[in-house]
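Missing here: one protein chain of the complex. Every other protein chain is in place.
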Amino acid sequence: MKMDVRPPVDPGSSQTLEAEGLCIRRDGRALLYDLSLRLAAGEVLAVLGANGAGKSTLLRTLSAELSPERGQVRLNGRPLSAWPARELAKRRAVLPQHSPLDFPFTALEVVLMGRIPFGGPSSEDVHRAARALGEVEIAHLAERRYTTLSGGERQRVHLARVLVQIWDPLPEREPRFLLLDEPTASLDIAHQHATLALARRWARHDLGVLVVLHDLNLAAQYADRVAILKAGRLLAVGAPEDALEPDLIAEAFGLPVQILAHPELGCPLIVPRADPSSAPRRPVHRAQTTSWCPQPPHSPSAGALSTRVNRPRTASQTTQAHDHREL
Amino acid sequence: MNTRVLGLRANRPASHAASHPGTHPVLQRRQLERLSLAALLALMLSVALLSIAIGPVAIPLAEVLRTLGALAGLPVAEVAPQHEAVILSIRLPRTLLGLLVGAGLAVAGAAMQGLFRNPLADPGLIGVSAGAALAAVSVIVLGGQGLAFLTQALGPFSLPIAAFAGGLVTTLLVYRLASRDGRTSVTTLLLAGIAINALAGAGTGLLTYLADDQQLRTLTFWSMGSLGGATWPAVGSAALLIAVPLLALPLLARTLNALLLGEAEAGHLGIAVQRMQPLIVALAALAVGAAVAVSGIIGFVGLVVPHLLRLALGPDHRLLLPGAALLGGSLLLLADLLARTLVTPAELPIGILTALLGGPFFLALLLRWQRRTA
């Protein structure tokens, strides 16, 4: 198993979105098991895995939508639970897979909702939103009713919305994070590439992008690092050329593949083997449901943490300790 | 193009697409929106004046204006005392009550539609009004017996408070039934409404059976909805209770906008969804409960008004909620004006008029909805 072969772009833990020892269970089944992952500012990290491997659960945990039974997610050094919701919203935006929105807002109005954490939309916000629509190449749809747009156009409107949410650099270049849940799902191939190229462009030194993907080749082409999940565990994480190995992919997806080199880009190109049925399969390793998460091998000292964020968080830590006892 | 980007793995600043210099259409539109609100306010004031000026008792406009002038402390000539009495003790409280009830129902409707992410959620259709009415009817019928402790403790507010509690419980029940994983099913919503309306109807029927003649009189008036009970104390209690949601819900407009994106997405935008949702439910139930307590069940205002406004001004709650208050008050006053002048000297139950207007409207909406989701 390969772990983090490349050092993150910014090694300081106060500059990352970091998950440590995450465990989440539903109906006795482990959705995430002792999962640790670090998203650094400046990188594109692709999360890969078969259906039900825990990709969306991971994303929902990283975005504070779910709280882990054990383990912790820290954003810029501070636990998610210690961030006021609004401050968190200024630092990280989340693109959902689907949106239930069904009201006739104009596309621009939907994008403007990304400015909600910053108070009422100002005229500058309108210009930001218009530019964000340009970023996703649908500036001409600004005045169209959202309900009249196609699925792909709607998806891009929401992409513009999350961009506008973390549009401006924060004071002292504090890192911002963009979490994208299958952003290419309803897009044609050209727009899939355009979307990932955009993620690539935006992953600059104070902005990290985590993107859940199904297409291994898109990940190979655009990601700095890929994380491969299987049954709630991290199977491998590292640069695409290191992590995307035939054995690992076969184990994660149950599909024998061959890795070629991209003729132009040199990045890995993954192609399924001609006859999957004749290829040897690895036995599927299931997550244990009887044993539960181990205690984290090391936990940051409360004192060090509170000095760093300049605010004592003893209350929330007591709550967490209590949660642990409950399990 | 994409392949070229790939070569640039190093960080580089985002190249933003062409920005729009000058005044963006959105900003121009905002001015127009403000004007629309001013126009709606003008409409409401003219309808209110009409409602005070017109009625079965013929009073010249000059006398109406003089009476209002005297009320404002202006030195004006005397008005025939009977005319003054009609204006001050019948038309004025009735007009104010109509404005309050109409505004309350429309704002509650708009807020519930935002909460349920569904433009078909109307307090009447989904059973909130019926739940509020059942609680209020219980107080009327059982107030002297089983619930005597309640009526003694709450005094004149026992009816509106009971209606509020009934509305609150029903809203929570419908929400629990129709919402799953942050999404609302239209079918479940309307079916839950049917079931709750039937249940509340059965409860009301049972209480009608237990009621004595005196209480039956009050119940008849309730089931059809009327502003006929507009006395100053009724206006006072309604104003006190409806003012809270009327002022507070527009402040939550941005939260409601965010909720339209989905509960999780609203959370990602920094909205404290777990705290805000119950607050919105409580405020909407308060408006509906207080309205039902003073005027019985008046349907469709909460459905028609927000929908008309969405067609004209778009779904943004920052505009929708104040607009709904103004247009809701105006529409209900107009309906009441018709109710009390069409068959003079008798009067029609206002619920019949709003249903006559709202029923076909609702069917048309449903048809469009069906076509879109098909």
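Each chain gets a letter, A and B, in the order it is written, and its residues are counted from 1.
Assume a contact is a pair of C-beta atoms (placed from the backbone, for glycine too) under 8 Å apart; a residue touches a chain by one contact, two chains touch by 3 or more.
Keep in mind that, in the parts below, contacts and distances are computed from a predicted model.
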Q) When you check the chain that is not on display against UniProt, which of "Cytochrome c oxidase subunit 1", "Imidazole glycerol phosphate synthase subunit HisF", "Fe/B12 periplasmic-binding domain-containing protein" or "Transmembrane transport protein" does it turn out to be? A) "Fe/B12 periplasmic-binding domain-containing protein"
Q: In the full assembly, spell out which visible chains the left-out chain is touching.
A: B
Q | Residue of B:Q274, B:T344 or B:Q370 touching the missing chain in the full complex | A | B:T344
(Q) Touching the hidden chain in the complete assembly: which of B:L27, B:L71, B:A85 or B:A148 does that? (A) B:A85
Q | Those residues of subunit B which, in the complete complex, touch the missing chain | A | 25, 29, 32-33, 35-36, 39-40, 42-43, 46-47, 49-50, 53-61, 64, 82, 85-86, 89-91, 209, 213-214, 217-218, 220-221, 224, 226, 228-231, 234, 311-313, 340, 343-347, 349
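Everything below uses one rule, namely that only the chains that are shown with their structure count from here on.
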Q.
How many angstrom lie between the centres of subunit A and subunit B, each centre taken as the mean Cα position?
A. 42
Q: Spell out the part of subunit B that touches subunit A in their complex, as residue ranges.
A: 1-3, 5-6, 8-9, 11-20, 24-27, 117-119, 182-184, 254, 257-258, 260-262, 264-265, 267-272, 310, 314-316
**Q.** Parts of subunit A lying in touch with subunit B, wherever the complex brings them together
**A.** 42, 60, 63-65, 84-90, 92-94, 96, 99-106, 108-110, 112-114, 116-117, 120, 123, 126-127, 130-131, 133-135, 137, 139, 142-143, 165, 193-194, 196-197, 200-205, 221-222, 224, 264-265, 267
